[in-house]
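A single protein chain has been omitted from the complex, and every remaining protein chain is retained in its original position.
Presenting chain A:
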Amino acid sequence: MTSIRPTGKRPTGMRPTGRAAGFVAIVATAALALSACSGGGGAAAPAAELSDEPVTLRFTWWGNDVRTANTQAVIDAFEAENPNITIEPQFADWNGYWDKLATETAANDSPDIIQMDEKYLSTYSGRGALLDLTTTGDNLDLSGFSKASLDLGTSEDALYGIPVGLTTYAVMVNPTILETAGIEIPDDKAWTWDELEEAGAAVTAAGGGNVFGVQSWGFEEGGLNNWARQHDDALYNDAGEVVIKAETLTSWWEYMLSLTEAGVSPSASATTERQAAGLAESFLATNTAGFATGWASQLTALQEASGAPLELLRIPITDDASTGSAYYKPSMYWSVSARTEHPAEAAVFLDYLVNSEEAADLLGTDRGVPANDDIRAYLTPNLPESGKQVVEFLDGLTEDVGDAPALTPAGGSAIEAIVKQYTEQVLFKQATPEQAAEGFIKDLKAAIAAG
């Protein structure tokens, strides 16, 4: 019979201090690699004044239904404590979020508080769209954050984003589907891409055409970043130039294509359709794939959507294993629009989001494991099962995690559309992996030059 190995799970007597130390160490290294600038904290700029009048702030985020519900709960709790501040929520699925934000920003009608992604941070901050959060004075207490983690959102001495949480790229597995297929959950300590393909083939074979082995993942740069790191390569260098080699990209797409052709992954057409429909319609979320890649922080939402006890596995490695391919990424940032009329109130709300234990209880790990050390220490013992899984998974990686990749340069947010376009061309056989690699590099360089 199939035994379900509790992957990466530790006995419940945990060591929060060790864990916290691990995170701090990693974030510190990452920040050193990322930023030559010195830290944010305590600025001398005049602090914004709080108003007694009623104030309305617009707050925007991307995410799924789970996030919408828990964020709304936090807003309600905040409004109860601050009766003169009204928070107007505005949320969208990832696919529509950036179009909307860009349009609003261009029209000078940006929301006051913005959930920001690493890919877009330089794009927005470099163009003066974001407020330097060190100018908000005492309203925003950042003492719970290490200087290293704040540096992840700092550029030229200005703090443009507070890292909300940390996450990492992972494989998610549906144990129920694997059990039906009669295979065990692979040991992820040193598993290879070939083993993923084998396990996936077994799932597809047992799936009767409805269930597939591995959900295709060529639609975001997280998987590509990991693959590049395993091949001693990287998308960008510290100067913000595109340096990835064509061979790396070619091998990435060749692997993806071989999975699709072998039926381990669903057909190109089905993949495209599900991808466009969003996370809740993905194969993993609808219990039609055994494995999928994604950000560890998405586990809670995917468990909720699928109703299956999904687990996290490490990303497989190549045969000539190189370590340090995993990395921690700030799952997202809190930013404030540079054109907000109420910087002080916006800071009060951010303060509540990042420092309040009540907010932490409501939000859980849906936005990643909190980057605020105090809140992480508070939250970890109180987490529901899926949240504990995420914390434990990230913690278990500590020894293997390398420096964070270089920050995405301004204009680099176009990478998502570029990756998607060439993955589709490869899967539909309109381009060979070699042609796609060449086109990808050319397009990404052009986007950054224009940015």
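Simple rule for what comes next: contacts are C-beta pairs under 8 Å (C-beta built on N, C-alpha and C of every residue); 3 or more make two chains touch, one makes a residue touch a chain; residues count from 1.
One rule holds for everything that comes next: contacts and distances are computed from a predicted model.
Participant: Assign the chain not included in the display its UniProt protein name, restricting the answer to "Peptidase M48", "Sugar ABC transporter permease", "Glutathione import ATP-binding protein GsiA" or "Phosphate-specific transport system accessory protein PhoU".
Facilitator: UniProt lists the chain that is not shown as "Sugar ABC transporter permease".
Participant: Thinking of the whole complex, not just what is shown, which of A:M172, A:L259 or A:A414 touches the missing chain?
Facilitator: A:A414
Participant: Would you mind spotting which of A:D117, A:D188, A:E311 or A:E424 touches the chain that isn't drawn?
Facilitator: Of the listed residues, the one touching the omitted chain is A:E424.
Participant: Among the options A:W98, A:W193, A:W252 or A:Y327, which residue touches the chain absent from this view?
Facilitator: Spelled out, the listed residue whose C-beta touches the missing chain is A:W98.
Participant: Touching the missing chain, which residues of chain A?
Facilitator: 95-96, 98-99, 102-103, 105-106, 123-124, 127-129, 268-273, 276, 411, 413-414, 417, 420-421, 424-425, 428, 430, 439, 443, 447, 450-451
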